[in-house]
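Before we start, here is the structure in question, set down as structure tokens.
All protein chains of the complex are present and in place, except for one that has been dropped.
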Amino acid sequence: MTTVVDSEPGAKPGPARSGLVAVARAPWWLRYALLAVGLGVALWLPNSLYPPVAVDILCWALFAVSVDLLLGFTGLMSFGHAAFWGTSAYVAGIVATKAGLPFPVAVLIGAVAAAVLAVPIGYLAVKRTGIYFAMVTLAFAQMIYYVANKWSTVTGGENGLPSVPRELGGLDLSDEYYFYYAALPIALLGLWAAWRIVNSPFGRVLVGIRDNPARARALGYPVHRYKLTAFVLSAFLAGLGGGLFVMNHESVALDALHWTTSGKAVIVVVLGGIGTLWGGVIGAAFLVRLEDWLSFSGFEQIGLVTGAIFVLAVLLFRKGIWGTVATLAQRRMARRRQSDS
Amino acid sequence: MTGFLQHTFDGLVNGAFYALLALGLAVIFGMLRVVNFAHGAFYMLGAMGAYVLLAELGVPFWWALVIMPVVLGVLGMALERAFVHRLAQLDPLYNFLLTFGLTLILQDLVKSRYGVQSIPYAPPAELNGSVDFGLFDFPTYRVFVLVFAVAICVGVWWLLTHSRVGMVVRAATERPELTRAFGINVGRWVTPVFGFGIALAGLAGVLAAPMRAVNPLMGSDLIIVVFAVVVIGGLGSIFGSVAAGFGIGLIQAWGVVYLADWPILSQTLVFIVMAAVLMWRPAGLFGREEAPA
Partner (left out) sequence: MRRTAGLAAASAAVLLAAGCGGGGPSGSGDSKLTDDKIVLGVLNDQSGVYADASGPNSVKAVEMAIADFKAKYGDKAITKNISVESADHQNKPDIANTKAAELYDRKGVDAIFDVPTSSAALKVADVAKAKKKLYFNITGATTALTGASCNKYTFHYAYDTYMLAHGTGTAATQQGAKNWYIVYPDYAFGQDMEKKFSAAVEGAGGKVVAKDATPFPNDNFSTFLLKAPTLNPKPDTLGTMQAGGDLVNLVKQYNEFKLRDKGIGLAVGLMFLTDIHSLTPAALAGTTYTDAWYWNFDQQNREFADRFMKETGTRPTFAHAANYSAAMQYLEAVQAAGTDDADKVVAGLEGKEINDVFLRNGKIRAEDHRVIHDAYLAQVKPASEVKEPWDYVKVLKTIPAAEAFAPPSAECKM
């Protein structure tokens, strides 16, 4: 009932629905080729893009993948992930400022804080599913927003934390170009972790819960506990993204906790492709580039463009960029196999 | 005592807005299983529309109170036919996402035309004074808002209990599985009910215009609180939504005064109440647990 992946009547059930599985069935040479090209691009990115924008893409990719982990693989749409992105942002920022820790440590502490916060919120939220889950997470995130706004002695309130240092063992990271390469390993580790989670036995149980919670319960799986674990892991990944984001901009803004940030993460996932995991990376690259371009082109109504693209995607391209491409490739391959035989 | 009464009255007035918005959300949800994220945007359109009618066409408040709900109701029906309907067969989350996207578009469209600066809108001259309640006096306009909103809620309740469409809506809202199992044709009422829910949001917007800041983002944060309100009341319960609306209005007003020393608490009361409700009654105070999802 709460399957979020495309469930058009008549759509074949089973693995073919998920973009991830579709790609996993790609021939080995294609997978290695994609891996090589992808890593190459990741290494070369700041030469082609303005480096801070490139780091933003990494952060939003982590954020989107964390949301997709819940939405695509657990069937829970969190509309409140800004709570974790933002909490990690504040904690990482405060830790780096007060204790002068190296930035990867600060980011890690931030992500752990996000995961800790996810325990009570998740405990309450997983009591509901579907649309209720979305509303409950949204409301709790807004609560965290108000708390941060009011607790200005710690968070700086509306002003945020203006100057967060970016420290790494005496290295000079003031140039964004080099900071990108310092941040890249953290982002890749986060993405790799997400991929490991999805492809672990635990991940398979999650998909089982998503597709048929009653059956999973009947099989003896503690559904709530599985969902809660997924929620906490997802919050940790969102926290990694939020922490890196702070280091990239060397400041924390209250906006990191606002519900529009949660909304943007969901937009990224839908554009990239729900349940495809890597779709989130593409969606992030697309949206961050688009917003950067719009804000410099003198066009003021960014929400109009992103909103319109998003509505079109929801109406017409529910598989998102990754899902659509994967489906097309799959069809082509199937055709070729047919003509071969 | 006087202070307490004043703040109570004030809380009810603010609760009236929550109640009207939650009522519209609940009615739409009942028929379509759709949570309309754009509800706050339509509230904003109601207020902006009232302003445009007055400033550009010279149409006074009282007419706006009739015209805007009708216009927005029709717009809502058109959106239902054009977009929401297409996603009806899918998971309701898709319509939640769709209406979220529509919110961004509507807000920015209004922004591009009228800017973000708050726009002046004076209360109608007839309601410009204040009413003397003996112990305290209160702005006439606010008294009017409260009386009017209660009248609307009672009117909608009467409609739901005394008309054929009302019974279908109520049945579909509160016992969805059963209604469909009885083979009652819910479909033909879907579009009008969606429009009706939107009209209620528009009405709340027109009512807000003279007493709140009118700008393209006025519904943006409000809708989140209204979401919390319907979670507390129980989205499946029409009565619950209205009751929770007034209740939260009261709790917030008292909170600001009596918890003034704990500002973090007074700001987040509504969410704390929501957390408590989720702990003890996950389906909401007046809600009913649906078939396990």
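For reference, chains read A and B in written order, and residue numbers begin at 1 within each chain.
Just so we're on the same page, a residue touches a chain if its C-beta (ideal position, glycine included) is under 8 Å from a C-beta of that chain, and two chains touch if they have at least 3 such contacts.
Just so we're clear, the structure is a prediction, and the values are computed from it rather than from any experiment.
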**Complete:** Across A:P104, A:G156 or A:G243, the one contacting the chain not displayed is A:G156
**Request:** Against the chain that's been left off, what residues of chain A make contact? List them.
**Result:** 20, 23-24, 26, 28, 30-42, 44-53, 56-57, 61, 146, 149-150, 152, 156-160, 162-163, 174-178, 188, 191-192, 195, 199, 245, 249-253, 255-256, 272, 277-279, 281-282, 284-286, 289, 295-296, 298, 300-301, 321-322
**Message:** Even though one chain is hidden, which residues of chain B still touch it in the full complex?
**Reply:** 3, 6-7, 10, 13-14, 111, 115-120, 122-123, 130, 139, 141-142, 211-213, 215, 217-218, 221-222, 253, 256-257, 260, 263, 267
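The rule is simple: only the chains that are shown with their structure count from here on.
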**Request:** Could you give the separation in Å between the centres of chain A and chain B, each centre being the mean of its C-alpha atoms?
**Result:** 32
**Prompt:** Any idea which chain A residues touch chain B in the complex?
**Reply:** 1-4, 6-9, 77, 124-125, 127-132, 134-136, 138-140, 142-143, 146-147, 149-151, 213-214, 259, 263, 266-267, 270, 300-304, 306-308, 310-311, 314-315, 318
**Prompt:** Which part of chain B faces chain A closely enough to touch in the complex?
**Reply:** 33, 35, 83, 86-87, 89-94, 96-98, 100-105, 107-109, 111-112, 221, 224-225, 227-228, 230-231, 235, 263-264, 267-268, 271-272, 274-275, 278-279, 282, 292-293
